[in-house]
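Left out: one protein chain. Kept in place: all the others.
Per-chain numbering from 1; labels A and B assigned in written order.
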Amino acid sequence: MAFGPYFLLASLEGLVTAAVLSLMALGLSLVFGVMRVVNVAHGEFYMLGAVLAWWFSTLVGGHPAVGFLLALVLSPLVVAAIAFVAERLVLSRLKYEPEATIVATIGLLYIVQQLALTFYGPEARPVEAPFNYRISLPWFGYSAYKLAVIGFSILMMIATWFVLTRTKIGLVMRATQFDRETAQAFGIPVGRVYAGVFALGAGLAAVAAVLIVPIQQAHYLMGHDPLLLSFIVVIIGGLGSLRGTVVAAVLIGLSDGIISMFFSPTLAKMLATLAVAMVLVFRPQGLFGTVAR
Amino acid sequence: MSENRKLQMNSASGVSRRTTLKGLGAAAGLIAAPGFVRYGQAQSSEPIRIGFQCHRTGIGAAYGRWYERTTTAAAKRINDAGGINGRPLEIVIEDDGTDPKRGAEVVEKFANQHKVDLVYGTLFSHVVVGSAPAAGELKIPYYVVSEGYHVASGKLNRYCVQPGITDVKAQARSMAPWIADNLGKKVTLVYPDYAFGHDHRDFFTPAIEAQGGQVVAKVPIPPTETSFTRYFPQIPSETEVIYHVMVGPAVLTFVKEMGEFFGNSGPKLFGFIDSLEAVDIKSPGLEFLEGSHFWEGMPRYAQPDQADYVTAYREAVGIDENGASTQDAKDVSTAAHMFGCWETLNIIKAAMEACDYKGTDDRAAMIEATEAMTDMEAGADHPQGKKRFNGKTHQVFGEQSISQVVDGKLKVVHRTSIEDGAYEPEADYTAMSF
Partner (left out) sequence: MPGRAEGGVTRAMANRIKLTPSAKSLALHAGVVLLLLALNFLLPEYHRGVFARVLVLAVFAMGYNLAFGYTGLLSLGHAMFFAAGLYGAGLTVYHLEWSVWPAFAAGLAAGTGLALVVGFLALRTTGVAFMIVTLMFAQVFYLTTLYFTTYTRGEEGLVLPQSSRVLAFPGGALNLSDPSTRYLVALTLFTLVLTVILFLVRAPFGRSLVAIRENDERMRMLGYNVFANKLASVVLSGLFCAASGAAYAVLFGYVGSGFAAIQYSILPLLWVLVGGAATTLGPLIGTLFMFYVIDTASSYTTAHLLVVGLVLIGVILFFPKGIAGTVRGRWLPWLP
């Protein structure tokens, strides 16, 4: 394939990765930023979102879009509810002690994984895309659904940005993130805010999962790699910076895609990872982060 | 029957066979105490215990579930027919988490805590290789059902055998003639960038060259990858056949993205069904696989001309004509591999009977009895087909199926011969000490 079309393909692929990644990372960034909690179970919420999407989509017959839309609405809600309960039952009792919460979320990871394995099974199962259209370019074919994922993800990001910066909920969240004690002193119910943030973060991961599941498929171990990538995105972007998260996701998606044009795949992956690590080595606060207080 | 009982008591007491036999005869004649007889019976029906190293969790769980079902069915059949040497078979299951470290621990647990007669049933190569040192140190037979090239490579030890399923080297080699004759001679390989994939690359390449073919490109894919489209441009346009083998949860994505990328205009596809084991061929997104070909160890879909023993096997294991569970049509089996469990258990039975296995002291004799095996005829014990075991490499050779996707089902179009896959032994375990 000629360089031009190849470059186009690599960029498209990078953007799809970035779209899904930034949604998932946004959820992690909220939890990480507001609650200062390293949520190792974030990948499992993503997996749960995908598994539930499969389940919801099998509940209804008819056009695949019906099942998909049902999943897109319900799956994040269920996942958010589960996260809310987990936060109230466990994390709040640990008083958000950073180290204890790592252990607790690892425990949560095991529990969710086992439940998925027991009730959903070890197989990979796909969900039918709401529409199946293959765009035939002169050089290669490309899934129209993938482009739709990019679009939808942008919409979700804008919505989240709006909530965070233009609404009272967002204000409360930002205040809690900035200074927990003062927020409490001003009558903000910090505990409830935390539970809400945790649920919202999990819900965003589930949205990302529902979007990805027609491209990939639901599998009980699928949360692993996206978890690592979204941690990387959050920190490279700069903790607490929505803009940074998006830019970092695009950077990682594109560099992954484009570097793979020039080297054998594994070597490309190594070089891309190393390059991104070096960004952090020379800019420890991340791309858009401020120097830690 | 009473002779049999006496013999078994012997080995349990550890006294030399001849003296006890005499003593026993005398004892039985003189004091026929009821308690004593009961003891004898208990000994004779003492089960033979097999430790089944099962992938219940981890990446191999989809296989593990079906390996377990097949094992249960095979053990039931053996027990219904009177067990092994008159003793019932008992399967003890431990989960290895599809992890090589845990695998070694599980072998130790089987040998030292459960005190089983042998360990059996592992699929994933890294668990086999990780567990092999423990099996060798504990001198416990280790019958794997893995299709890896590890056993035949000679790098393991004398206690490791793979008699029920062919290895990747034989599989890859035996595909080459048919691919060159029917699909094309210019092949691009797409494979995971680790040992399993490298084995395919290293064994298929010379085989296709021997057929006058050529590998025009190699695309190794890192196992952490979840999307693949960006690698497809590396497939040269002169490619006539894409030979693909991927494993792990992302495989479906791989096949699907390949379809989107090439549409109907691309090269011919030849894949190893490993990518789609436990996955419904009629899944959304796999439509484009129609017409492409797959290697299958044993056919997933019931074939019109299948032998009665194949039907019986499928019934016993509990799979319907589509290769899915008879309980749940969405629960698709790993038919291309799991037959290995059935056959391996039957070989274990045959080996134990050949060496008149009594207890753990006979473990070496059992390995020797296995090494002495050669041809195995197709039949109820070997439903996948006839096999030829090589005692030196501890590896079995057999026939393979090549199937085409027709109307969303796999239809066998060719069956390779044992000779297509056979290769010269590269090791000799029989020269190693126990």
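Throughout what follows, a residue touches a chain if its C-beta (ideal position, glycine included) is under 8 Å from a C-beta of that chain, and two chains touch if they have at least 3 such contacts.
In this text, all values refer to a predicted model and were calculated from it rather than measured experimentally.
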item	value
Option touching the unshown chain, where A:L108, A:A183 or A:I259 are the choices	A:L108
Touch criterion as defined above, residue of A:L8, A:V60, A:L74 or A:L94 at the omitted chain	A:L94
Absent-chain contact - pick from B:P88, B:P223 or B:P425	B:P223
Positions on chain B contacted by the hidden chain, ascending	56-57, 94-95, 99-101, 104-105, 108-109, 112-113, 125-126, 129-130, 132-134, 136-137, 148, 150, 155-157, 193-196, 198, 222-224
Where the missing chain touches chain A, by residue	32, 38, 40, 90, 93-94, 97-100, 102-104, 106-115, 117-118, 224, 228, 231-232, 235-236, 239, 266-267, 269-270, 273-274, 276-278, 280-282, 284-286, 292
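We take it that only the chains that are shown with their structure count from here on.
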item	value
Separation of chain A from chain B, taking each centre as the mean of its C-alpha atoms, in whole Å	39
Interfacial residue positions of chain A with respect to chain B in the complex	1, 5-6, 9-10, 13-14, 16-17, 64, 114, 117, 121-129, 132, 134, 136, 140-143, 214-217, 219-222, 225-226, 257, 260-261, 264-266, 269
Complex contacts: residues of chain B adjacent to chain A	57-59, 61-62, 64-65, 193, 219-222, 224-227, 229-233, 237, 249-253, 256, 260-263, 278-279, 283-285, 331-332
